[in-house]
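All protein chains of the complex are present and in place, except for one that has been dropped.
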Amino acid sequence: MDNIKVGVIGATGYAGLELVRLLLGHPDVKVEAVSSVSFEGKEISEVYPQLTGLFDKVLTDDIQVVDRCQVIFGSLPHGLSEPIARRCVDGGKLFIDMGADFRLKKESDYVQWYGGSYQDTALHQMAVYSIPELHRSLVPGAKLIANPGCYVTSVCLGLAPLYQEKIVLPDSLIIDAKSGATGAGRGLTLNTHYTECNEAFAPYKVAAHRHTPEMEQVLSELNGAPVTLTFVPHLLAVNRGIVSTMYLSLADGWDEDKVRELYGQFYEKERFVKLLPKGDIANLKNVKYSNYCHISLHSDPRTGRLIVVSTIDNMVKGAAGQAIQNMNLALGLKEETGLCMTPPAF
Amino acid sequence: MDNIKVGVIGATGYAGLELVRLLLGHPDVKVEAVSSVSFEGKEISEVYPQLTGLFDKVLTDDIQVVDRCQVIFGSLPHGLSEPIARRCVDGGKLFIDMGADFRLKKESDYVQWYGGSYQDTALHQMAVYSIPELHRSLVPGAKLIANPGCYVTSVCLGLAPLYQEKIVLPDSLIIDAKSGATGAGRGLTLNTHYTECNEAFAPYKVAAHRHTPEMEQVLSELNGAPVTLTFVPHLLAVNRGIVSTMYLSLADGWDEDKVRELYGQFYEKERFVKLLPKGDIANLKNVKYSNYCHISLHSDPRTGRLIVVSTIDNMVKGAAGQAIQNMNLALGLKEETGLCMTPPAF
Amino acid sequence: MDNIKVGVIGATGYAGLELVRLLLGHPDVKVEAVSSVSFEGKEISEVYPQLTGLFDKVLTDDIQVVDRCQVIFGSLPHGLSEPIARRCVDGGKLFIDMGADFRLKKESDYVQWYGGSYQDTALHQMAVYSIPELHRSLVPGAKLIANPGCYVTSVCLGLAPLYQEKIVLPDSLIIDAKSGATGAGRGLTLNTHYTECNEAFAPYKVAAHRHTPEMEQVLSELNGAPVTLTFVPHLLAVNRGIVSTMYLSLADGWDEDKVRELYGQFYEKERFVKLLPKGDIANLKNVKYSNYCHISLHSDPRTGRLIVVSTIDNMVKGAAGQAIQNMNLALGLKEETGLCMTPPAF
Partner (left out) sequence: MDNIKVGVIGATGYAGLELVRLLLGHPDVKVEAVSSVSFEGKEISEVYPQLTGLFDKVLTDDIQVVDRCQVIFGSLPHGLSEPIARRCVDGGKLFIDMGADFRLKKESDYVQWYGGSYQDTALHQMAVYSIPELHRSLVPGAKLIANPGCYVTSVCLGLAPLYQEKIVLPDSLIIDAKSGATGAGRGLTLNTHYTECNEAFAPYKVAAHRHTPEMEQVLSELNGAPVTLTFVPHLLAVNRGIVSTMYLSLADGWDEDKVRELYGQFYEKERFVKLLPKGDIANLKNVKYSNYCHISLHSDPRTGRLIVVSTIDNMVKGAAGQAIQNMNLALGLKEETGLCMTPPAF
């Protein structure tokens, strides 16, 4: 069988580049086309010399990516995906959107958090939002996939068993998350200027980050009832990775051991989610460069609270890796294909 | 007037060294003696070459420090301070303990969290625990001062106005704190080996850190009623600084603006605590190398929670700087003496 | 055809772990056994949790690795390889030594720089030293391979065309090299304690590093005449990578452009060595996680000197990657097999 032709729109952004990296290691696809608004006409290896000799394809415009490929990943600023998605869908291709344009089911949420509005509402109706471990059954055959946000992935994988079991006390959830600087993208800002970011640390967009409604959407659906949460992200002076430290209160009768058992069952067959043994603590360094999510559970015996630590690589499980997982599901490939590389420890 | 003779026991540990640095810049004291178990007999500038030409004193044993000085700072592992403190007190000197031995008022807390027990109970009765902004009036004339823990300082300064006003809903407090690696000390561990700590991030001692009962002690006293809290510290790959992100629910009738006004009044005359303007976010980089605490207030309109971000330099306001502030108070010097150096930004 | 059984002795050290990572991605081998003195009996994924679910093999003793595998990689402190190598050779297996025990052809050099002496001299006579780009023809069929030192690899690849052409003025060569902290290994030292290594920089073993005689051995052989050089390594506060900045004077009639042409021809067919275009500068970040060596050439028109910048990943091309390249050659596999993974940019 011939390899499937895939393409990446916005391939020189950080998520786009990570897609290229992982897709080049995928045995069933061929990276046929890559585009970039800023570097169109250059070889991608001129922009990223680590690709020299490995992948020297010339960057095109977005349309060529759509027209030459069967699967198209869109790594674009929000607000730009609809026309691309439309062209893909009309051409019978699979479009996987890395951005936020198809993630929120209620248009009012999109309007409130992102501005703008939905133009091509038919697309939104056909879009499938998928964290594969939670929405796997919806993906096969999908034509338009909304790939989840990085924070959302770490949070929802860390909490899904609890909300599906409906044992989190209403409004008790607090999420304190920390993300490496690739999460801020390649655009130059004072906050990500080396001397300002190095040896610094602070929260940002306190209780105002756009991933908030997306988390609530996923958790509410699992919960069968609305979930409201407090979410505060922080910028971490590392290149990669997210750690979400999450605090919540459990319904009567539940404790860490019972919860541990619940998680064990929930994730028993999952390739990419690992519940750590009692006493171990999830560390960002152990998931860097991999598609894994590590979760550790802790209880505060004095307050009764449960503390869940969930860590992923924001660029892999939080973006490109999960997108490939979704592609595999949509195309009927084995879900883990291309995603079981051994990550470097350092 | 002659300068006051001061000494540092344990001067080659990180907190001890920071004491030396700050005391050398204090106009009213002379650093008369410094001790070190590991490096006794060497010049301190052999251990820390940045002191060469500035402070080349020979490291002695602990007893010499006590006997030659009027004010003695003890920077020792817990469990070792009682005999030193006794010798100071009996000699009519001032002893300031940087460690935990005199911080907890209930011996049962000490036994539970640190092991061991109180031998010389008279010392514990005379010990004054002091975060100056909260306990200032107790310090003048004190002979034995328990200098607070670093995390405790960031937390209690960040929350004091709320607890004194008694407007925090019981058991609603969650503290997610992050500390630079000097907080882990100079002892070699795999967690602080460069390649293991760099580009890594994780919590540690989840809901089990020894600073927990100390925080509860301070906040409960302010509150006039017991406070129980959840505290999770994280190791941050920076050299210095603590950021505590704190989440809580307020009593009816209180919102961010009213709280902002409350903080404004509470800290109006304080030299070293700054409430940031609405919209600004406290960042570790702005307090590094200074004795300041920066506090920012945020509300989550969707859940009603208040979020307080409090940041200090763990080595200065969280240790050596605060100890000097306490010394100044005890001796009747101007409280800010020696602590208004301009910090480097990078 | 069944996969070849390979094993790693010393698999929990940094080079050993990198071997495991790369061998797991090699299509023609199976990692059959791994050993560790410190962690024998544990699963390797308990030591490195990033391997959980990917490679959970139990660590054995060294003998089991030899006896169960066809190819054995030895990642041991110097002085320990001879008995292992003997057992491999006698068993008809291939032994690839990552350490220094078989690198130096003159025993007197080994005695001078490493202490100890050669016990089993027959092994030293059969050992093949190989930087594949320079010694490729010697490797097929070898039974004992001495894998080169990391600094040596960056230096010799950067200079080989010049010395083979015999156009470097005698004794003009100066090498200023910088290595990331994995080069210092996993053993705890004050120099690699996070707070001491972070925001620090210095040379070490100035003109006294053990890789010096090895460099001279390789370059002298190419040169057909003895080469003496000055080599100063520095510890860089990054996890991975080596940059060697090299200064030398050329014979009459040679300039940067002619040298550029020479390098172009010398490395024309090489997969893993890239001469950068005129004006570009080799940067460690572009070879991290890859088996590539990037070389940039520069001239100082005012002094006539040539400056060569050569950068590799010390863990890949400088250790594990090159060892696999040598294994491929020895076994008659395609040289690049398992080494063309796309490296992450961050």
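The letters A, B and C name the chains in turn, as written, and every chain counts its residues from 1.
Basically, a residue touches a chain if its C-beta (ideal position, glycine included) is under 8 Å from a C-beta of that chain, and two chains touch if they have at least 3 such contacts.
Everything numeric in this text was worked out from a predicted model, so none of it was measured.
Visitor: For a quick check of understanding: of B:His234, B:Lys288 or B:Lys317, which residue touches the chain that isn't displayed?
Guide: In the complete complex, the chain left out is touched by residue B:Lys288.
Visitor: Looking at C:Ser45, C:Gln217, C:Asn239 or C:Gln325, which residue reaches the missing chain?
Guide: C:Asn239
Visitor: I need the residue numbers on chain C that touch the omitted chain, in ascending order.
Guide: Chain C touches the chain not shown through residues 171, 174, 176, 178, 195-196, 198-204, 206-207, 212, 228-230, 232, 234, 236-241, 243, 245, 247, 281-285, 288, 296, 298-303, 305, 307, 309, 311, 346.
Visitor: If the hidden chain were put back, which residues of chain A would touch it?
Guide: 14, 181-182, 184, 186, 188-190, 192-195, 197-199, 237-239
Visitor: Considering the whole complex, not just the chains shown, which residues of chain B touch the missing one?
Guide: 14, 17-18, 20-21, 24-25, 48-55, 182, 199, 239-240, 271, 274, 276, 280, 283, 285-290, 292, 294, 315, 340-346
We adopt the following convention: only the chains that are shown with their structure count from here on.
Visitor: In whole angstrom, what separates the CA-based centres of chain A and chain C?
Guide: Spacing between the chain centres: roughly 36 Å.
Visitor: Taking each chain's centre as the mean position of its Cα atoms, how many Å separate chain A from chain B?
Guide: About 39 Å, centre to centre.
Visitor: Provide the C-alpha centroid distance between chain B and chain C, rounded to the nearest whole angstrom.
Guide: Centre-to-centre distance between chain B and chain C: 47 Å.
Visitor: Hunt down the residues of chain C that sit against at least two other chains at once, touch-wise.
Guide: Residues 14, 182, 199, 239 of chain C each touch two or more of the other chains.
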